[in-house]
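One protein chain is absent from this view; the other protein chains keep their places.
Each chain gets a letter, A and B, in the order it is written, and its residues are counted from 1.
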Amino acid sequence: MFLIFALITLAGAVALVFQRNLVVAGLCLVLCFMGVAGLFLLLANPVAAALQIIVYSGAIVVLLLFVVMLLNEHQEEPAARSRPLQRWLSVAVILALGAGVVKLVTGSRVLRQLDANARSAMPAPMTLNKLGDALFSQHLLGFEVAGLLLLAAMVGAVALVKRDL
Amino acid sequence: MLKIAWLIPILPLLGAAFHGLLGRRLGKAAVTAVALGCTLVPLVLSAFALAAVQAAPGRRIDLPYFEWMAAGSLHVPFGLVLDSLSSVMALVVTGIGTLIHLYSVGYMWEEEGYARYFCYLNLFVFFMLTLVLGSSLPLLFVGWEGVGLCSYLLIGYYFDTEVASAAGLKAFLFNRVGDLGMTMGMMALFAAFGTLTVGDLLVQAGRLGPEAGFGVLSFATLMMFVGATGKSAQIPLYLWLPDAMAGPTPVSALIHAATMVTAGIYLICRLAPLFLLAPITLTVVAWVGGATALFAACIGLFQRDIKKVLAYSTVSQLGYMFLGLGSAGFAAGFLHLFTHAWFKALLFLGAGSVIRAMHHEQDLFRMGGLRAKLPVTFWTMAIATLCIMGFPGTSGFFSKDEILFLAWHKSPGLYAMGLLGAACTAFYMWRLMALAFWGEPRDAHAFEHAEESPATMTAPLAILAAGALLAGLLGLPRIWGGSFAIEGWLEPALTYGRPLLAPAAEHGGAGLAWGLMALSTAVALAAGFLGWRIYRRGPAAEEAFEGRFPALYRTLARKFYVDEAVEACILGPVRWGGNCLWKAFDVILIDGVGVNLPGALTRAGGDLAALAQTGRVRNYALSMAIGAVLLLWFFLR
Partner (left out) sequence: MTSLNSLLCGGLQGYILVALLLFLIGLGAVLVRRSILLQFMGVELMLNAANVALLAFARFRGGDPQGTVFYLFIIAVAACEAAVGLALVVGLYRHRQSTDTDRADALKQ
């Protein structure tokens, strides 16, 4: 199961990178998020999975596609000047980092330790109750601040886009 | 009196300070009073000093004051020494100095920088007295340099003219070249004797045998002579003296006739025992002196500027003095110094009187007929001219003949040079007199307004004339019945225990002496008469001569092109070298590489680094990613 969801995620992501059409790219993003939601389920976190689908692929990607439609720029425009250096250097960096990451993950003792400890014991799945408990007691301040942040972002977004204040 | 002997040099110094600091504010009367006082009082004191020296044992009084330098084995005292040589010289300096100060009052009265003039003049007297009375060579050298400085200041008195400034600089620089020789001589003497106090030096020298004369001593005395050459305008360092005529005429009289230029002769007389031990140097001195005497006299034949004639005459007469010294006639050379001071100062002051009367006209070809208008000037200058040509009975006659006599014994060639020089001297001096005082006035306008100078100027002229006539008595030779007193007087100072060469009169006897005397007198009289005869109607004859022998005339009139040669061979390359150094070294190396290059490199480096600032976020993100790679690699390897 894990492998399937992992592959869906990664495939969606890779497809996104190579996509010409912006709308299709957005849809690839949705696919990727679906995969991530599946991964969350496997991590015994249905709450997170639900939130992922509702908020991320349901709201944020929609917003993104909305802007794509608004600007009517479905294709990425051709480059004014081709810059191979940036492209090849980026690829090289990514590959290097990738190799490093694999080496890191496979060689890490900490990860193996944690893994060994908890692998077999499947914890209780996350529920809204537990989430609420933690959120409104220990992390209340953060919660409130996040709310304020959302308010500020809303106001800011509107202010930025207005033609005349 | 001896307790206040130090006032002799110090009073003029105080006078100079007064003039320099307060002179402008306190007015000409105050300046005049202080200036005259500060030379008159030392004159009186010097007279007393002379009397004291006369009475002292060994005719020598040492007045040490304190230890000036003490460094390792070098101990230089700061003190004065009064002996027969220095006391006479001090009298000359203060005596003629006072007369010239008096004369300057009249001559410089309308000048703007009146106080400045007397400041420099008093300062000069101070330095000259330090030179004369100093008990050690460094102190003498202080005076030496100081008179060079004052010479520069006074020649460049009219500093707003190009000519005067350049002349002052030229004088100073030529002196400097000579000073190099003097410094090396001092160092050599210190190396040889371990002391720079004149007294100790000479005492030690007195104990050396004649075979010690080669090596270090010859070198040291030769170097000292080089120094003397610079100061006393001998070949090859004489070029500054004619240019120095750009200064005021009293300055020329004092510095470039009577006192500063005689410092070289004084130095050699001072170190006479050393020179007596170095016969090579003496020969060099004699030949250089003789050559200069003849060379300068030739140049003086066709000069048009009255002061230039006298300048070359001075160079020539200084050559005679060196000729005398080189022939081991230290007393004779000094005698000529003494007599020359009188009549040359007189000639210069008289010329100043003429120049002032003719409204600062200095060209002989524009003068004429001044005999009636300037009687005192004329008669005093005539007396001086008789002295300089060696008219029998005048002071110049005795001193010059003594030198020629000694020169004959050194080498007949030297005598011939001296004789020829004497002929030229007589010729150009009477040429000068004729052009200035005889004939029809050639500049009617200036002649109209010419009048005799005021008493402040004519009184010194008269006094100098009397001195010029009488000074010869000091050197009345034995064949005339005198005792050549000056030699006896100077002997303790010149010998320090080692005998002078045997009196020359013993060589060849009286007959030779009379014969040479008659010959030189006849030659001089003939040449003088010829000069007067040719020029008494005006310069027409000279123009004719120029037409007949243009090349010869031009060579002599243009001073044998020596100045041009120096310019081409020495100054030109130096300037060229300096220019190259400037362009190559300063501009390219220091400015270019030292200063501009780091700047340019930094700018280039900055431009290179700016290439990374593309303004595009993608590129910056890539840089961050690369950085992350590097960090991770560094920490996880």
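To be clear about the criterion, a residue touches a chain if its C-beta (ideal position, glycine included) is under 8 Å from a C-beta of that chain, and two chains touch if they have at least 3 such contacts.
The structure displayed is predicted, hence computed values, not measured ones.
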item: Contact residue for the chain not shown (choose from B:Val163, B:Leu519, B:Val593 or B:Ala621); value: B:Ala621
item: Residue numbers in chain A that touch the chain omitted from display; value: 1-3, 6, 9-10, 13-14, 16-17, 19, 22, 25-26, 29, 32-33, 36, 39-40, 42-45, 47-48, 51-52, 55-56, 59-61, 63-64, 67-68, 70-71, 73, 76-77, 79-81, 83, 86-87, 90-91, 93-94, 97-98, 101-102, 104-106, 108, 111-112, 114-119, 121, 123-126, 130-131, 133-135, 138-139, 142, 146, 149-150, 152-154, 156-158, 160-161
item: Footprint left on chain B by the chain that the document does not show; value: 610-611, 613-618, 621-622, 625
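To be clear about the criterion, only the chains that are shown with their structure count from here on.
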item: Computed distance of Cα centres, chain B from chain A, in Å; value: 102
item: Residue ranges of chain A in contact with chain B within the complex; value: 86, 89-90, 93-94, 96-97, 100, 103-104
item: Chain B residues touching chain A - in the complex, by the definition given at the top; value: 618-619, 622, 625-626, 628-629, 632-633, 636
